[in-house]
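Pasting a structure below so you can have a look.
Every protein chain except one is present and positioned as in the full complex.
After this line comes subunit A, so read on.
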């Protein structure tokens, strides 16, 4: 029986074609509008192949010629994190959003850009703030150099089993998209402002905003590494600064939407305990 191509036994009648609504925006700061497309049904489509079909058609459902929808993608197997968007209201990767599943829930597919990041165009958003947060929490191992100094520290399989899932985070942004505490930061570029100046101003604003679950979890990942632990204090200080862990409202949406099932709330709880200890230690030492 399970010889069926995708092993699913749903034999519900598939439509000849289906509607795809895309929220389009020409450029940052401009208004957005819905555009309707009609796509011929084929089995085993995902949202990426739907967007590819729309690009090839270059015509809307109303028969008007249109520009291809802009979207980000790269690996198409849910390991690079590029193609995150809101699909029928849910934050997820377009590559692993299978049309057969989506049509079981809705007749049409609705695509919107992530709402917590500045829209560059259509479904493309700028997630630089997430990478800035990794810098803020010093999400790296401070090795002396890249010369040969033998192996790294021995590690138990249990500790590897703790670190590896945290290290699967692809900075896709689902966790912060779903987070009520993480609000959009979008600065308008000043006339004549250079890229460098603009990014500096952005970084300052980002550093005031909530770092989000992904970066908190990364701080825990590096605190768990024996060499990384030597900079544990600095990472915790970053998490205690404005925009740090105290901004977490414990909504727990992050862990529910993480495509890699990373135990984000566990990381946040651990970060909470570690920062408390750090605070008390500092207080007693002062």
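The criterion applied here is as follows: a residue touches a chain if its C-beta (ideal position, glycine included) is under 8 Å from a C-beta of that chain, and two chains touch if they have at least 3 such contacts; residues count from 1.
Assume contacts and distances are computed from a predicted model.
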The complex's invisible chain, by UniProt name, from "succinate dehydrogenase", "ATP synthase gamma chain", "Dihydroorotase" or "Multiple sugar transport system permease protein": "succinate dehydrogenase"
Touching the absent chain when the full complex is considered, from A:31, A:89 or A:157: A:157
Touch criterion as defined above, residue of A:61, A:120, A:187 or A:269 at the omitted chain: A:120
Contact residue for the chain not shown (choose from A:76, A:205 or A:240): A:76
Positions on subunit A contacted by the hidden chain, ascending: 1-3, 6-8, 26-27, 42, 44-46, 48-49, 52, 55-56, 58, 65-68, 70, 72-82, 95-96, 98, 120-122, 124, 127, 131, 134-135, 138-143, 145-146, 148-152, 154-157, 159-161, 163-164, 167-168, 170-171, 222, 225, 227-228
